[in-house]
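Just one protein chain is left out here, and the rest sit where they should.
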Amino acid sequence: MILLVAEHANGKLSKSTLEMTTVARGMGREGAITLLVLGSNVASVAAQAALFAEQVLVADKPELAQYDAEVWAAAVAQIAREGEAHTILIGGGRSGREYSPRVAVKLDAPLIEDAITLADRNGALVAAHYTFLSRVTETVEAQGPVTVVTIKPGSFPPAQPASAAGEQYDAELDLPQPRLRITGKTAEKSERISLADADLVVSGGRGVESPEGFKQLVEALADQLGAAVGATRAIVDAGWRPYSEQVGQTGKTVQPKAYIAVGISGAVQHLSGMNKSKFIVAINKDANAPIFKIADYGIVGDVHQIIPAMIDELRK
Amino acid sequence: MRILTVVRQVLDAEESVNIQEGAVALDGRKLVLDTMDEYGVEEALRLREGAAAGAEVVALAIGPARTEEALRSALAMGADRAILVETETPLDVIAVSAVVAQVAQSEKIDLIFCGGQQADWDSHALGAATAERLQWPQATWTSLLALQGGMLSGKHDVDGGSESFAVPLPAVVTTQQGLNEPRYPTLPNIMKAKRKELRRVPLTEYGVSAKLRVVGVEVQVKQRRKNIIDGKDASAAAATLIDLLRHDAGVIG
Partner (left out) sequence: MVVEAQVKTAKRVTGGSFLIEDLNPDDIFTLEDLSSEQKQIANLAADFAEDKILPQVHEIEAKNWDVSRKLMRDLGDLGLLGIDVPEQYGGLDMDKITSTLVAENLTGSGSFSVTFSAHVTIGTLPLVWYGTPEQKEKYLPKLASGEWIAAYALSESSAGSDAMNIRTRATLTPDGKHYLLNGEKMWISNAGIANLFTVFAKIDGEKFSAFLVEAGTPGLTVGAEEHKLGIRGSSTCALVLADCKVPVENLLGQAGKGHHIAFNILNVGRYKLAASAVGGARSSLRDGIRYAKERVAFGKPITSFGLVQEKIAESAAGVYATEAVLYRVVGAIDAALAELDKNSPTFAAEVQKRIEEFAVECSILKFFGSEMVERVVDHTLQIHGGFGYVEEYSAERAYRDSRINRIFEGTNEINRLITTGWMIKRALQGTLPLLPAIKKVMDEVMAGPAAKVSYEGPLAPERALLAGAKKISLFCAGAASQKFGNDLGEQQEVMGALADMLSEVLALESSILRTEKANKPNSIAVKLTKYYAAHSFRIIETSAERVLAAVAEGDTLRIQMTILRRLTKHEPVNTVALGREISSALVEVGRYRL
């Protein structure tokens, strides 16, 4: 069995699940492609999953309404054992990357993290992934009968529905009690297009000089271009922007068609979150700023003059 | 109470990445205690200075002999003692977690800190894998932490936002930026660290087998155009830039 753990929100399968399905189909291993749907009131998700997988295992319980790392790990490991899964694919979001190691330990299996390629080579799974803050591509080979893999979101095209719908089965699970109690939630909200989905990102750093500067320069340019808004760690730390906008090692990783860096110096931790963008544009008054080393187009100048000039020009 | 902080020695952010003999060259480069792990050391020290007064802070690293310097940095920040599990061969994170778990058990640890991610293997997994081995709960990407009566509470990042949580000890906590600001080691503390215990143990003391091996390493170099424009005349520069984006790059209509 090739076991995929479905990710879903608002009754729909996530894009990353469809990307994982592409991986499952193309990696060159035999086995029923099985989507595991965990959650509460997930009938529509299960039905959608059946369009893509050969079989769908559904655990639809109130206890699964809220994600928990220990619960998910127990569920996935149990299904993997019972189904004799040789490959377990999990989405590379925050939750996937934090429960997949637990699954790997439970199954005494190797873990491949954030894979951008995955293929069977003479019975062993070989994958490429980024290391050294996304500056190096490392290829690894897993040994043993079972491998757990997290798939980097956005690295594969989403799968098309299969020609025939798969069977749905109920999954019986022995679930542990979660020990991490959630006492409050802050969700990221924005009317703007999200960093993950945007083709264009306008991002700001300390060079914008103030929260107002960020609004007048970064937000204004982003709105003019219909782009997403990003921020560096420095200004998120300073409280000028919410963490949801942070791009970098400890924030989000983006690969838009164009990334416009406004007043950003280019610390390597920030670069690791955006250096795969197709085009990088940087505006900074410091000619020595490291960002200019990875920019396709750069202006050495005052962002307070250049960005408004760009906005004016775009309005024409 | 005893707190374990796991640290890794990585290339300094300033250093460029070059491949030599099938691996990233580290010889002669500046190597530092990873910043994400530093948050862990700092948080452990804060707990010792506050809610967990009297706790012992033990720093642990698994790596080659030179990793001692990273442990010395942790000791210089204020950790009480350190353990270096020496191995010349790089290990994957699942294998490393076996060592961490065994150390945690033999040292009777109540709380483990490690970085949410490190700047060499880019892995997010060490904390979670270790927690599973110990059958402990975990709080990953933690940006705020407090301890009271054996219960940890705080804030951590999840997909699409953040959550406040409470979890009982013993537990594994992985760090997120913003958790604290790591202290510089003061000069007196650098000198005091010289006399703190740093125990070296060979990896062979732990039954660990790696199931993942590295078969290729390549530096990703995307050729950038590096078209630098002088920005003194703001409107001219802006116009040039927009033109390039429109016609050269084709990203705006």
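By written order: A and B. Residues from 1 in each chain.
Methods note: a contact is a pair of C-beta atoms (placed from the backbone, for glycine too) under 8 Å apart; a residue touches a chain by one contact, two chains touch by 3 or more.
This structure is a prediction, so every number in the text was calculated from the model and none was measured.
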Residue among A:Phe156, A:Phe214 or A:Phe292 that touches the chain left out of view: A:Phe292
Residue in contact with the excluded chain [from B:Ile19, B:Met151 or B:Met191]: B:Met191
Missing-chain contacts mapped onto chain A: 285-288, 292-293, 300
Absent chain, residues of chain B that touch it: 16, 18, 28, 69, 72-73, 76, 184-188, 190-194, 226
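In this text, only the chains that are shown with their structure count from here on.
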Chain B contact footprint on chain A (complex, rising order): 67, 69-70, 73, 93-95, 97-102, 104-106, 109-114, 126, 128-144, 179-188, 199-200, 225, 233, 236-237, 243-244, 249-250, 257-258, 267-269, 275-276, 278-281, 283, 285, 287, 292-302, 305-310, 312-314
Sites on chain B touched by chain A in the complex: 11, 13-14, 17, 19, 24, 36, 92-94, 97, 116-117, 119-129, 131-133, 137-141, 143, 153, 157-168, 176-178, 211-220, 222, 224-232, 234-235, 237-239, 241-242, 244-245, 248-249, 251-252
